[in-house]
Each structure stands twice: as C-alpha cells, then as structure tokens.
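Note that one protein chain is taken out, while the other chains of the complex remain in position.
Chains: A and B, in written order; residue numbering restarts at 1 for each.
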Amino acid sequence: MTQPVLELREITKDYDGNRVLKGVSLVVRPGTIHAVVGENGAGKSTLMNVLFGMPVIRETGGYGGQVVLDGREVSFAAPIEAMAAGIGMVHQEFMLIPGFTVAENIKLNREPTIPNLLSRIAGPALETLDVPAMRRDARAALDRVGLAVDEWLPMAGLPVGHMQFVEIAREVDKKKVRLLIFDEPTAVLTESEATQLLSVMRSLAAEGMGLLFITHRLDEVLAVADEITVLRDGEVAARLEPRRTTVGQIAELMVGRPAAVVKPGGAAARAAGPPALAITDLAVEMPGERVLGVSLTVEKGEVLGIAGLAGQGKIGIANGLMGLYPARGSVAKDGKPLALNDPRAAIRAGLAFVSEDRRGVGILPDESIELNIVLTALEAQNRFLRPGPIGPLRLLDRGAARRHALEMIRALDIRCRGPRQQVRRLSGGNQQKVCLARAMTLDPDTLLVSEPTRGIDVGAKERVLEILRGLNRERGMTLVVTSSELAELRAICDRIAIVYHGRIEAVLPPDASDESFGLAMAGELHGAEAARG
Amino acid sequence: MNTQTPQPSGPAPRAGAPGPARGLGTPGPARGPVAPRRTLRGALSHAAVPMLFALMCVLGIIAAHIGPGFLIRELLSRFARNAVLVTSLLIPILAGLGLNFGIVVGAMAGQVAAILVTYWKIGGIAGFALACLIAAPLAVLFGLGTGALFNRSKGREMVTGLIAGFFANGLYQLLFLFGVGSLIPWHDKSMLLPQGFGLRNTVDLFGIQYALDDLIKVSVPIDGSPVRVPVVTFGCIALVCGFNLFFQRTRLGQELRAMGQDPHVASTAGIRVDRNRVIATVLSTVFAAWGQLFFLQNLGTLNTYSSHEQVGMFAIAALLVSGATVSRATVGQALLGTLLFHTLFVVSPLAGKALLGDAQIGEYFRVFVAYAVITVALVLHAWQKARRDRAG
Partner (left out) sequence: MAEAPARPDDGGAGAAGAVREYLREIGIPRLLIGVFLVALFGVAFATKMDIPGLATDCILRIARNGILVLALLPAIQGGVGLNFGLPIGIICGLIGCVITLDLSIGGWLGLGLSALIGALLAAPVGMAYGWLLNRTRGQEMMVGTYLGFAVVSGMSSFWTIAPFHNPLLVWAIAGKGLRTTLTITGIWDKLLDQLGQFTLAGVTVPTGSLALFALACVMVGLFFRTRAGLTISAARSNPRFARAAGISDERTRVQATTFSTVLAAIGIVVFCQSYGFVQLYTAPLLMAFPAVACLLIGGASVSRATLTHVVIGTVLFQSILTVALPVTSQVIAGDFSETARLIIQNGMILYALTRRGDR
C-alpha cells in the first residue's frame, strides 16, 4: 500500500477545559479524495486549524496527537510553514486581491523575477518582476483547472465561480503541493460550476495528489469522495465508503445522538384563539443563513423547535421576526399583523429574543449585570425610570433596577459577585442566563431563543433547559427554540420544524425516528416518502 | 475593463485546452462584484478635481493680471522646491498606509543635516551632497520609529502620523532651543541666540543655496528678463520619479501593492506585512528628508523652528489636488498636483488683493483650500471604505 500523504493520529484539542476534539484520526492517500463532513461545531474547523498551524491553536495551549505528512511528523507554528511543507488550501473565503490580475493573484509572493542593477546592490527584493514568465506559469495552472479566461484580466470583473477556480489554480501552481484542502468550495458555485469543480478535483487526484474535502453538501460527497469521515462532537462518528451509504444515513450520523433528556409530561395547556405566530412566506436576508420562504404556525403555549443543518436558514427565522435582518413576507402575532424590520415593534407586540450570537448581540460586555437585564425594557417600555417631565431625560431608577436584578439573579441562579459585576467577567453559561433574564424582563408572551446552550458547560446547559421548560409550563409562555442540537430540541419541544434550503422541509414530532430527522435535514424526506408511498 | 468583451489581449480562449474541463472560461455575464469600469463618466469624475483647480488658477491669473514671466519664474522654483516632498508620499499610499503625515519627521532629519553642514561651513555641491548623506541614516532611524508607531496603531496611521509630527517637533525644539550650546558644545556663536544657547530662529544657508539649482546654469529669457531653469534639480526629480516607477515593478513593490489592497490576503500569501509597512515608512521618510533639503537649498534660509511644520500639510494637499486619493496616487499625479497647487499658492493672494483689495484674505483662502482639500479627500476615502465594509 502506498504511503499516505497525510495521517492524523488521535488529535485532541481543548479550549478552556472544553474538549472540542476527542481523538480524531484519519488518513489521506495519494490519488484519493477524502471527505470530512459534520455539523457546525463538530470540530471540522478546529481540526483544520490544527493541521494548518493557525496561531489560535498555539495560543490556547496547543493540541494532542500527531500530524504526519508524507511519513514525517510535523507541527506547524504558522500557516506559512504548512504551505511551505506542501499543503495547499482552497479557502472558504476567497484569498484573492480584486485589483490584481488573475496571473498576479496566482503568482502572489512567488513571482518569478529578473535581477537588475539596483537589486545587485540592495538585494533580491528589488528584482524586477518577470511578467512573461508570470503569465506563462499562470496560464499552465489555469489550463490544469480548466479555466480558459485570460490570465491578465483583473480579478474584480470575474464571476464568483471563476474566482474559486483561480484559487485552485494558485494552489496547483505551487510545485511542492502534495495535499490539497478544499474547505466548502462549492458554497458559492452554480450547479454547473460545482459539477465542473468536482471533475477538476477528480483529475487532480488522478495526478497523484491527496485531497481533503470539507463540505456540507452530502450529495457531492457521495459523487466524488473515495472515503468519508463523519465528525460529531469532536469524535469520528463513522468512516464510510460512498458506494455503501446514502445521504440520509450520513445526515443521521451527523446529527443523531441518543436523546439525553426525555421530555417529562405535556406542555402547558394550549390557549384558545388565534395562533401566537402565523408566518407566511417569510424571507430573510441574513448572510450565511438566508431564509427563502418559510410558512409556519406557532400555537399559543407550545414549544416549537427549529432544526436544520448549518447554513440552511434556521437561524435566520428568529432574526428576521425580530427585525435584525431585512425580512419580507407576512407575519401575524395573535391574529394582528406584525410590522417587519422594526425591532421595537416586535418587542411591543410581546416578542422577546435571546440571540444565537451571545457576545455579539446578547450582552453589553462592559456594563453591569443589572444594566444588561433592565436596558431593553427601559428602552422599549420606559420601565425602571423615575418620573420626569421629558421622556428621554427621565433618570434611571437605580433602586428598582437593583431589586429586579437581584430577583433575576436568584430566580435564574446567576453565579456572580453581585448585580454590579461586569457581564464580560461571567462564564458563558451565566452570560446566557443574563440574556434570558433580559428577555424575561420584557414580559413577553412569546420568547424566541436561538442556540440556548451553545458554548456553555454541561451543568449550565441543564439549568438553561430547565428554565425554558419552566417558563413554558409555569408562565404559559410560547417558546420558539432554534438549535443545532437536535437532542435538546427533542427533549423540550412539542413539535420540531426542520429547515432545509431556506424553507420548512418537515414538521416532526420529537419522538420521530432518527432516520426521519436525518432525511429531513438532508432535504430528502419528501423524496423518500414519495418512493415509499 | 469590460468583462463582456473577452480577452482584450493575450491568447484567445482555449477551446481545446488540456485538462479535465471545458466550457468554463468565456467570461459570461458577471455575477459577482464588478470592478469600477473606466467609462467616460468615470474619467471625467476622476479629472474633475484637477480641472476645478486648473479653472480656479486660470480665473485667478486673469483676475490678478499676472504676467507669464512672473508666473513661470515663480512656478519653476516652487516646483523644483516641492516636487520631491510630494513624491515622498507615494510609497506609503501604495502600501496601504494612507497619507503619510509623518513626513514632517523626515523633513526634520533634512534640517538637522542642513544645520550641521552650515555649522561645519561646508558649502556648494559638496555641502549639499554631504547633507543628503547625513540626512539619510537619520531619516532611516526616524522612519523605523514612525513605522513602529504605525504598526501599533493600525487603522489610524494618519492621525498617528500627524501627532507623531507634533511630538517630534517638541523633541526637535528641546534639542535646538535648549540643548544646542548648553549640553551640546557649539562653537559658532553667531548661530546662537543672544542668551548663549539655542539656535537662532533663522539659519542662513548661503553655503548650499542654489548648490544644485545652479550646478549647470541655464537661463531662458521670458518677457525680456532671464528666468533661471534649475536643470540639475529637475534631473534629480526625474531620478526620484524614475525610482518610484521602477519600484512598482519590483518584487517588493508588488508586495506593497498587494498589502495596500488587502493586508489579510497578503499575509496569508506569506508576505511579511508589518515589516514591509516599516520599509515603506522608512523609504518615505528618507525621500522626505531629501525633499526638504531640495526645498532649503532653493530657499536659502531655514526657519529653524517652523520650516518643517507645514511640510506635511502642503505636500499632502498638493498631491490630492491632482485627484489622487488616500489609497491611490501615481507619479504623474504627484507632479501635476505640485504644479496646480503651487500655481494656486502664487495666485491666490494676488487675486485676493485684486478682487477684494486685501492680500490677507487670499492667504487665509489658500490655507483654507489646503485644509479643505485634505478634508474632502479624507471624507471621500472614509465614506467609500465604510460603504465597502457595510457591503461585506
């Protein structure tokens, strides 16, 4: 058997005591394509960071296990070292300079040069660029990836799809490259370009390179890969051969996990009357999580889960309802139309939101816990203010704010030194409780919660889920919980809506089979049902 | 460039190119962001700024009845005086550092050298050459310092450069107003203030005045009186411009250009961005030091404590008048801008006097123009950048 190009042996990595990689091993052989699939947070990007020597790995205490490249153990301190050792990377974001020509981009920092009078005195940095040689090399590389654009065109005018191929041409042009990493390369491509890319990948593999292919598009994996590694929760969930597997099976492996908690008892009694939310054809322009057309009804008093693979648009729904990203469509709250694109209108209508982006949207890191808790209510509902003649110039009622904060700290068990502590200094779980407290302070009848347990430790996770359950059962609050962790949704929801490609693929009961969830997330449930029926 | 028309130059699309794929490659309708196209309207809006200034100059010349002889004589010497200083701004712009307000520090290096050769009483072209030789290592040192400051204040290099100039001015005063003659022995008492230490407010540079300008004496009669043409100085300016053009075609130039457009991509490609930023600053500072020496040898006197203060502002305003921006400037723009700005400089007090009977208002006006030009350029730059950032 040929020597592998790359071998990862039992890679482990901790971030602040959180183990995100728990012994991942995989092997890439020359002339083959090895696909790595997994949900967001499964550890794919951390694995790539380890392989590529990104500084963040070293800064957070290094990694465990071995990286073996061409039979020699390596450990890179910087991406540049990885590149020098023969790893090529096709980035998810284009690493191209728009103002440069195609050839200049391909040869960036590897330009062929000609010595001149000045460079003989001042060193090779002042050697003149050999433009004909640059064009020649670029042309050859472009031909290898099948892109026939002129190499002296400026990058900026090219279609996005072509940029992807220029990226690959640049990596191919590096003479030493033995291992090529494709990080979600087809995300921006049209269907025909994606097909084209897959055939380029196959021909590069045929030249003897090893390819590592990271993607969300499972059908592509089946089409092109020789081996598949499924990552879940920082572990290898399975190693598959494409010929003996299906998309549904892979999806199931990616998300399926025995439910840790089983939902005890029923939900709060459903109230009569119009639904809490009636959503029709909602489209949200949230980059990376676009919603194309969601129609969904949320009954009063229920807990609705929203699930789906990353990038399919599940995150966009709540953000669109709250007016944080441009939204179109019609939404009725309790039978009354809700104005979109207006956060204040959403809050006034009785909605509250706990964002998936806790640090970015959820908290004021430099302010005190008490201010974080009361600020939205103060702003949108004029509460916690002393009486005064001019609305905006009414003073903060510190006593009332303090009392309320203390109550919340007790009710939600926020571990802190007191209500004046900076939120920045709290742990992730306690910050999340502050976010919940802020949303609860608004006294909403419907609470939208996104990724309630992301990045917090196990104990806090349980506590947060308990709080949510309590809000629903004791206060009768309607909950819409968006999460990447199917297990927690199945533990607390009455119904779970699966989002695929910006639309609702299916609404399933929490006790539906793993296979149904897997198929729905891969967008194949309807097809499968049709075939069965 | 028009992406609709395939391949303006170079090989035609290869239909039968080797490789696995066909069919991609004839650039179809672009879906992605499209580069600003060079249309007639684009060209006009580019030229709008210099055209506006040219118009103002012409109107001023007509209003003040300025004769060609006077104007040409003034412009020749002012152009020779300032062109190198303006050109010294180009390399930092290429590298994405923006307008280098820190060239004031370079100008100080030039002045230190000028003071030294005057003190040693070395005159003529030898004195001038020696001054250039002394100024260079000083400027390298100062450039390393400013470059390090720039690297610690990424995103606000311009304001840092401005304040660095003010700060250096304080140290310069400390050295020449209090250090010289007290801590530093100074034998030429005629250069000192009556109190026995500290340099006088003006230093006569008769030794090196016109050392370069008159190395080869050429004069052309215009309007009956001879006008001196500083051919050697122009030759040196041509050399500096030539170096700038050459530099852009070198490997280092290409690296700076890449950094200027996208430092993140550049560093991913292995370009040592921080180091190159310092190099760009050092080059700019050295050229500024020489530029200040060109300036002083033509003027013949040094205002010890103020000659350098306005250098940055006037050079930057001159560059911007040509339509250059914070992120894009060419050698041609540097030369055109110098010419236009100094025409306005000569004309505006005279026009102010002719139109409003007050030369003072013209002087205020030209300072206002300098500041306003810089403000508008900064606003446009920040505006476009903010819009780009928002777009993604």
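A few points about this structure:
One rule holds in what follows: contacts are C-beta pairs under 8 Å (C-beta built on N, C-alpha and C of every residue); 3 or more make two chains touch, one makes a residue touch a chain.
No experiment lies behind these values; they were computed from the predicted model shown.
The chain not shown here makes contact, within the complete complex, with A, B.
The missing chain, though absent from the display, is touched by one residue of A:12, A:245 or A:421; that residue is A:421. Only one of the listed residues, A:322, A:338 or A:436, touches the absent chain: A:322. Residues 149, 152-153, 155-156, 158-160, 162-164, 166-167, 169-171, 173-174, 177-178, 193, 195, 197-198, 356, 358, 360-361, 364-365, 367-368, 370-372, 374-375, 378-379, 381-383, 385-386, 389 are the ones on chain B that touch the missing chain. Residues of chain A that touch the chain left out of view are 322-324, 342-344, 347, 353, 355, 357, 360-368, 371, 375-376, 378-380, 382, 385, 388, 391-396, 398, 417-418, 420-422, 425.
Quick note on the criterion: only the chains that are shown with their structure count from here on.
Centre-to-centre separation of chain A and chain B, using mean CA positions: 47 Å.
On the side of chain A, the complex with chain B involves touching residues 79-80, 83, 91, 95-100, 104, 108-109, 111, 113, 118-119, 124-129, 135, 139, 143-154, 156-163, 165, 192-193, 196, 199-200, 202-203, 287. Residue ranges of chain B in contact with chain A, taken from their complex: 1, 3, 6-11, 13-15, 17-35, 246-247, 249-252, 254-255, 257-258, 261-262, 264-266, 268-271, 392.
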